[in-house]
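All protein chains but one are shown in place.
And now, subunit A:
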Amino acid sequence: MKRRDFIQRSGMGLGALATSGLFMMGNPVSAEQLLEPGIDTAAKKLLADTALNAAKAKGATYTDVRIGRYLSQSVFTREKNVQGISNAETFGVGIRVIANGTWGFSATSDVTPDGIKACAETAVAIAKANSKLQTEPVVLAPEKGHGEVTWNTPIVKNPMEIPVKEKIDLLLKANNAAMDNGAAFVNSAIFMINEQKYFASTDGSYIDQDIHRLYPTFSVTAVNKAAGGFRSRQALSTPMGMGYEYMDGLAKDKIMNPAGFVSYNNSYDIVEDAISAAKQAKEKINAKSVTPGKYDLVLDPDHLGLTIHESVGHPLELDRVLGYEANYAGTSFATLDKWKSGDFKYGSDIVNIFADKTQDYSLGNTGYDDEGVKCKEWDLIKDGVLVNYQAIRDQVAILGGTESNGCAFADSWGSVQFQRMPNVSLRPGTEKYSPADMVKDVEKGIYILGRGSFSIDQQRYNFQFGGTVFYEIKDGEIVGMLEDVAYQSNTQEFWNSCTKICDKDDYRFMGTFNDGKGQPSQSSAVSHGSSTTRFDGVNVINTGRNI
């Protein structure tokens, strides 16, 4: 029985509460404990220096220390019931060293000078043991020390300070609204994360960061028992690097989409969306099944984000390109020779895709990455041409560069940091153009909103994506809902079929809260910004079957 199995097991006898255990990332605590301050910065600096000195004494040539307190709260409801509330905390230190040109990592929950010293020594011992099998000594891109600095997610309302009852009331209100509008079942939840991370390294950085993320979501299901059919409609919310203010549902962040209902930008109205969801779930049961063929696709940002994530974000992770993920996530079609050629057309001329960890409200927004590199923005695809990857300090030399992109991340103090995806976003079009204008210009197309089934091969060539809701476009007008829609394409072909991008007024985020990578698997969160975008002549299949 592994740790995750135990967490599930410890929910024994608690019925549906066991579900919440699956999302618990740490040890259960009370909601009040989530508001207690952790140890102060001065104490963390002393502990960090203990690690730096202990590792150096054993022969490490580089050391970084991450003292982390990771807090999470999740609230789950189903119809009229609260299924579970989980408050969790985990606190410890992870120490990474280079000795004999080889990485070593060790972590402990014993955050005392003795515990940290022993942990640092273990990290050096592991590095030395592994150096016997090492064939490529680690070369780190230089990074100037930043001294003592702090960075906090710019939140308005700390989600941990909002009473649990208020969260429950809101979710149950959304559930009731959905049930009143014809839903048979509703599951809803809010997930909240607070990472209190302290980083120190032998480069002379002492970085204290307080990071928040929030994710409200639901799934509404309509059932036709007599005919034996059911359909679900997921929330059109997205996880954000924001505080509880995301739940305010401000009018300025509501967008009437071309299908005639409200989409959301940086503020979400869960009750309103639950009503739309119930109506659409019912409509989906009897919606027209799509005729397979070539269509022009109009993709809403809440859908396109996942396509960007899978077909641009992952293939441009340098560790995949180099083969470090070969046994799990896979490698990449975007090989170094394509990048070196300087003319690899990833997409059409209007496709400009950039990476960053600096956009406000995004999940990747951080001052410094988990190896002390100041976060920034850079281009991945410029005018359709592949120009760069996502790299961390020990990879930059391979690209002939001298500066890390700042993409190192570890999902806990107990996990070793490695290259993770930053925000990867599509730049908006430069001329004034709205989603309504876009629909008007399409003769035979499908307008897709929300994420659905997604699958892509291990080198990121061939993909198939579904969505949450689909609308048929005929001669510039939306004529009705479609079902059984999925599009299949090849990454390069797809991005080269991109013909139009709406302007910056339509630019919105779609995020993923739990992106998995690595062995043992680690989770990270990233956002993808885009405006509604058109792709021409994409192959659409019908996924309906009879059993």
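Note that a contact is a pair of C-beta atoms (placed from the backbone, for glycine too) under 8 Å apart; a residue touches a chain by one contact, two chains touch by 3 or more; residues count from 1.
To be clear about the criterion, contacts and distances are computed from a predicted model.
Considering only "Thiosulfate oxidation carrier protein SoxY", "2-oxoacid:ferredoxin oxidoreductase subunit beta", "Sugar ABC transporter permease" or "Putative Zn-dependent protease", the record for the omitted chain gives "Putative Zn-dependent protease", by its UniProt protein name. Touching the chain that is not shown, out of A:P301, A:G466, A:G511 or A:G529: A:G466 (per the contact rule at the top).
Touch with the hidden chain on the side of subunit A covers residues 1-6, 8-18, 22, 27-30, 81-85, 103, 105-107, 109, 126, 129-130, 132-136, 168, 184-185, 221, 223-230, 232, 322-328, 330-331, 333, 335, 414, 416, 453-462, 464, 466, 484, 486, 488, 490, 519-520, 539, 541, 543-547.
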